[in-house]
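Missing here: one protein chain of the complex. Every other protein chain is in place.
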Amino acid sequence: MSNDAKSLLVQGYEVVIGFETHTQLTTQSKIFSRASTAFGAAPNTQASAVDFALPGALPVMNKGAVQRAIEFGLAVNAHIAEQSVFARKNYFYPDLPKGYQISQFEIPVVQGGRVEFFLGDEKKSVRLVRAHLEEDAGKSLHEDFIGLSGIDLNRAGTPLLEIVTEPDMRSSAEAVAYARELHKIVTWIGICDGNMQEGSFRCDANVSVRKPGAPLGTRREIKNLNSFKFMQQAMDYEIRWQIGQLEDGHAIQQATVLFNADTGETRAMRSKEDAADYRYFPDPDLPPLMIGRDWVERVRSEMTELPRVMAQRFVADYGLPTYDAGQLTQSKPIAAYFEAVALASKQPKLASNWVMGELSRRLNAEEKSIEVSGISAHQLAVLIGRIADNTISNNAAKQVFEALWTGEGKDVDALIEAKGLNQMNGADELEKIIDEVLAANSKNVEEVRAGNSKAFNALVGQAMKATKGRANPAQVNDLLKKKLA
Amino acid sequence: MALTSQDIARVANLARLELRPDETAHTLQQLNGFFTLVQQMGAVNTDGVEPLAHPAAVLGEVALRLRDDIASETNQREASQVSAPAVERGLFLVPKVIE
Partner (left out) sequence: MSSNIRHTPHADLHDLGVAQLAAKLASREVSSVEVTQHFLARIQQYDSLGAFLATNAEVSLAQARAADARLAAGERSPLLGVPLAHKDVFVTRDFATTAGSKMLEGYRSPFDATVVSKLGVAAGGAGMVTLGKLNCDEFAMGSGSDNSAYKPVHNPWDTCRVPGGSSGGSAAAVAARLVPAATGTDTGGSIRQPASLTGITGIKPTYGRCSRYGMVAFASSLDQAGPMAHSALDCALLLSAMAGPDLDRDSTSLDLPATDYAMNLIAACEQKKDATPLKGLKIGLPTQFFGTGCSPDVLAAVRAALAEFEKLGATLVDVSLPLTELSIPVYYVIAPAEASSNLSRFDGVRYGHRAAHYTDLTDMYKKSRSEGFGDEATRRIMIGTYVLSHGYYDAYYLKAQKIRRLIAQDFQKAFTQCDVIAGPVSPTVAWKIGEKSDDPVASYLADIYTLSSSLAGLPGMSVPAGFGAYGMPVGLQLIGNYFKEAQLLGTAHQFQLATDWHERTPGAMT
């Protein structure tokens, strides 16, 4: 387990990081109301009586949010609670219309589980404590109003799955790798759109440092890290800051801090100071959430194959190197494209090379996603087939690829024909050409006989030239050797 | 155990209530009277008894009803803000929120 793994020390301190991630679920409607969850509507136009917390309004639970929680739980091998309880977290804040947030406290819907990923070539495994369903708050807008804030409740009631880890991570790099893997999982299974700019995937990092072997240090929570870049910056700054404090003999005070991307610094929040006592109690408006085993099994049977599992299968079934398998399962469309090519061409390794090589190079160059690739999986499969059956050389294949990409042609074999790229395997035709080459280069022939290998290579080159590169170099070698023997 | 005026101050702050000094004293005396009544609960043995959060649960399991994920609400901003103390450009206005 990663927390047993030897950890890299910073100035003699061990870094301890735990994550809390708020993932907005991809439901059409809010968790307790029928208002839309679409992003970017005019202020307060996507809020119902429930979201405005009008007198008499009551919550009714969205099945889609529960479904997504189950999918996540299965994706991380967690326990799905047969019975979980919604509780009220009581505190006053203008973007919290009811004066309490409906969340899960004592009994969350997803319990335990782990997220596994590679940090370089080291396998890491971060244990999850829980993942619970809750409602998002609205937004306080501070611009435009002097001395005032404007409250927009469009986001209020958007379903969230809050995913909480054990303090298992030992470096900012490992924490970011965890966050990337988690992001990959929730987007892969489609429970979250992963849009970090719009706040669909928000991370809070609990950071503390300690001397090796010492008990856990006091942690500070960095809130709302919604870019992987800032995530790393914020944690590195926080780690340095905490070590600096300790080195100067100051104790760390538990605090919630915000990261300022402009200054690259973290600073403690001034609000929510006295909100420590949330007075949680089971929400009397909502009976316990019951999830039958049959539902869990149905979801399991319908679940899409997870990236980790798919990578293992690519290694086992296609004999790909672990590295290839990992790269090809970075995104669902790439994995699907690869598998289509591999199955059609029966050449998994060639397919992997071409998808990760030529294809991704062209896609990157034109900033295209694989869904709009200039070459279909079928075309690439045929092309690879022609390399495999020695119809064309690798270099010739690149020319065909180019032609397919630019739309010069659609049919692989037609292009090979038109460009006259098929390798000549007919022995007699080749023999005739070689005889001509030998006749025309008697000087070289003598030098070869005198044991000059350079001259032999020159003859090979002449022969290839004469065949316009269509000959199989190996075959040319054999024939020359035979004739000069 | 009796409440202190510090308890009253702490609870009032949690509840976002402002009590005048005379009210605090009065409330303290009334709440202490009330909590002597509440002490009776201690006499009841509740070992192994499940708390009853929903009355119907006495008859057996109550399960949360789940609705299908359909967004059917329309824009109700105007009607919902008729009784709002301060609104501008569709936003509820409050004194600056400090983070």
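A and B label the chains in the order they appear, each numbered from 1.
Basically, a contact is a pair of C-beta atoms (placed from the backbone, for glycine too) under 8 Å apart; a residue touches a chain by one contact, two chains touch by 3 or more.
These numbers were taken from a predicted model, which means no experiment stands behind them.
Peer 1: Which residue from A:Ala53, A:Ile107, A:Ile243 or A:Met356 sits in contact with the chain not drawn here?
Peer 2: Checking each option in A:Ala53, A:Ile107, A:Ile243 or A:Met356, the one touching the absent chain turns out to be A:Ala53.
Peer 1: So which of A:Pro284, A:Pro321, A:Gly357 or A:Gly420 would be touching the chain we can't see?
Peer 2: Considering the complete complex, A:Pro284 is the one touching the chain left out.
Peer 1: Considering the whole complex rather than only what is displayed, give the residues of chain A touching the chain that is not shown.
Peer 2: Touching the chain left out of view, chain A contributes residues 49, 52-61, 88, 90, 92, 94, 97-100, 151, 276-277, 279-281, 283-287.
Peer 1: Just checking the interface: what residues of chain B touch the absent partner chain?
Peer 2: Here the touching residues of chain B are 3, 7-8, 10-12, 14-19, 27, 30-31, 33-34, 37-42, 44, 46, 49-56, 58-59, 64-65, 67, 76, 79-86, 92, 94-98.
Simple rule for what comes next: only the chains that are shown with their structure count from here on.
Peer 1: Could you work out how far the Cα centre of chain A sits from that of chain B, in whole Å?
Peer 2: Roughly 42 Å separates the two chain centres.
Peer 1: Using the touch definition up top, name the residues of chain A that touch chain B in the complex.
Peer 2: Touching chain B: residues 27-30, 33-38, 42-49, 52, 54, 60-66, 86, 92-95, 140-142, 144-145, 147-153, 258, 269-271, 274, 277, 279, 282, 284, 286-290 of chain A.
Peer 1: Taking the complex as given, what residues does chain B use to touch chain A?
Peer 2: 13-14, 16, 53-54, 56-57, 61-73, 75-77, 80-81, 88-99
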